[in-house]
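Starting off with a structure, shown below.
With one protein chain withheld, the remaining protein chains of the complex are depicted in position.
In this document, chain identifiers A, B, C, D and E correspond to the written order of the chains, with residue numbering beginning at 1 in each.
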Amino acid sequence: MKAYFGRRYTLSASHRLHTDALTAEENRAVYGKCNNPHGHGHNYVVEVLVGGEVGRETGMVLNMALLDEAVRGLVMDRFDHTNLNRDPYFKNRAPTTENLCKAVFELLDGSVEPARLAQVRVEETENNFFEYSGA
Amino acid sequence: MKAYFGRRYTLSASHRLHTDALTAEENRAVYGKCNNPHGHGHNYVVEVLVGGEVGRETGMVLNMALLDEAVRGLVMDRFDHTNLNRDPYFKNRAPTTENLCKAVFELLDGSVEPARLAQVRVEETENNFFEYSGA
Amino acid sequence: MKAYFGRRYTLSASHRLHTDALTAEENRAVYGKCNNPHGHGHNYVVEVLVGGEVGRETGMVLNMALLDEAVRGLVMDRFDHTNLNRDPYFKNRAPTTENLCKAVFELLDGSVEPARLAQVRVEETENNFFEYSGA
Amino acid sequence: MKAYFGRRYTLSASHRLHTDALTAEENRAVYGKCNNPHGHGHNYVVEVLVGGEVGRETGMVLNMALLDEAVRGLVMDRFDHTNLNRDPYFKNRAPTTENLCKAVFELLDGSVEPARLAQVRVEETENNFFEYSGA
Amino acid sequence: MKAYFGRRYTLSASHRLHTDALTAEENRAVYGKCNNPHGHGHNYVVEVLVGGEVGRETGMVLNMALLDEAVRGLVMDRFDHTNLNRDPYFKNRAPTTENLCKAVFELLDGSVEPARLAQVRVEETENNFFEYSGA
Partner (left out) sequence: MKAYFGRRYTLSASHRLHTDALTAEENRAVYGKCNNPHGHGHNYVVEVLVGGEVGRETGMVLNMALLDEAVRGLVMDRFDHTNLNRDPYFKNRAPTTENLCKAVFELLDGSVEPARLAQVRVEETENNFFEYSGA
């Protein structure tokens, strides 16, 4: 797989980093101000990368409209303008950006045919980002 | 005043657009998904612009360290990694970015001497921003 | 007017810089490679700035949905994914970015009430831009 | 190959997505507004990545001037400020950004010695991009 | 003057913030690590804004080629890839970005006819910038 098509989406959400697996003090030590009680938020940039063949007729790896539809239905409608801590995916997982990145990958995997989902990248701020390409 | 010095800060916070002055239905109509019940969040970019004379000796309008100290003490410690709806400033005001922009201006005004606060600009997302330069 | 709300849109179009007021040679001298016969194109960034009062109840200068609707109806539907040279506005004007900027201002002026259109800025490339705030 | 040098160029061009292999109706369905009859345009960002050894004497993977010369002669002089549909490369291929990306790779391949062409990335807009690293 | 044309240039230079008007200790207090003995450097972004009428025939405020020529001849050839402290302009002035901004304004003023130089903006880093529009 040598040709890739990437597309960038933005998603505004709030979260509070906290896990029941740790004590209040440990949570504070591990997550710092991200553990503040009432949460905070980000404009997450979600970049979806798919790979495949460049279609001989269409000249495309994947029709952009199809990818937009998959991302809207499976990711944006679920996470955009929400509080991540309320989502079932984060019921037993801290809503870190690593886990959000995995969530997006798992939700989109298998839904971008005939292309193949290659990687999901999530930028939490302009200075940090996460990438996941499957288990 | 012909010389200006501007500095850019980022601030992560959550908010829910909602005002008690409107009914639930009106809130939904006015604010759309920004009225979602559990809030969402942004990486706000706060740009502070001060004007003044370029000091003959120092060659500076205002020492950057002084501006950083004022912004940290008056703005960042208060709003960064918080839920804006919980702040007293927003007790009787919707936590829109217009109002956040005014709050930052009012908090910093008078604290950047010998320079003068000229404008505060807040970018809510990469596609919308607000500017305020005093009443 | 001390409070401003700005919003950024992108618009992909093609154009060829050429005016019937000049000879072929003069056109080439004035416009350089922008005068190449079959045109070229840009992702224009259009930034619309409106000013007004921050509404006491809503905390907004102008509802973003209203601005988006005006821009979509009056500007994007007309210019996005088109060849600017084919538009009536450019029938007797070279489709320079200065003129595109004026066109956008004239089309939007009066349609953003209760706010007032303050400025239109168009970035042609990441290295040049134009601003217009009315006659 | 563990050291890479990347360089970013911009190229303004127009195109119309259309292929003779499909009917007018199919073209419209597949390409949407990108099939508009008179074309539109983009500021393409072309990123060329080459890999190789860091020269012991020069401390460089490849002299930047050599890469600039290759890109200017083989890519920019051909595609910048043109209508892609008029280029022979796109005579039998839709001028999609996937195909532009492949064209740039094929044109540069073999011309960046002693380094090796590793990847070409083309951003069509700030929200979508394509990568190609050879057959 | 309601129409403006702006253009962005980049310039790599080194400097050391230090003034003979202050003692070594005062220099350290005022400039912090910018006073480190052997200097450091920046990619300065220089944005030149000119205002004027949009020419009826050309549709331009100022031909971009003329501005590029003025900036190259008067600013870039002088400051790009240099050590600012060695330039005569900074013989009796600390090479702060405020002063660099004034230098660029003074050097370009009067050389962009028929347009008028409106403002020079210099970004020292992505988080701070300076603007000057004349005495």
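Side notes on the structure shown:
Keep in mind that, in the parts below, contacts are C-beta pairs under 8 Å (C-beta built on N, C-alpha and C of every residue); 3 or more make two chains touch, one makes a residue touch a chain.
As the structure is a computational prediction, the values presented were derived from the model and not from experiment.
One chain is not displayed; in the complete assembly it touches the shown chains A, D, E. For the chain missing from the display, the contacting residue among E:A3, E:C34 or E:L107 is E:C34, taking the whole complex into account. Touching the chain that is not shown, out of E:D20, E:E57 or E:E126: E:E126 (per the contact rule at the top). Residue-level contact of chain A with the missing chain is found at 17, 19, 21-22, 30, 32, 93-96, 98-99, 101-102, 126-135.
Not every partner is drawn; the one left out touches chain E at residues 10, 12-15, 33-34, 36, 38-43, 80-83, 86, 125-126. Within the entire complex, the positions of chain D that touch the omitted partner chain are 2-9, 54, 56-61, 63-65.
As a working rule, only the chains that are shown with their structure count from here on.
Looking at chain D and chain E, the chains that touch each of them are C.
Relative to chain A, the most remote chain by averaged C-alpha coordinates is E. With centres taken as mean Cα positions, chain E sits 28 Å from chain C. Shared interface positions of chain A, i.e. residues touching 2 or more other chains, are not present. Contact between chains, using the touch rule, shows up for A-B, A-D, B-C, B-E, C-D, C-E.
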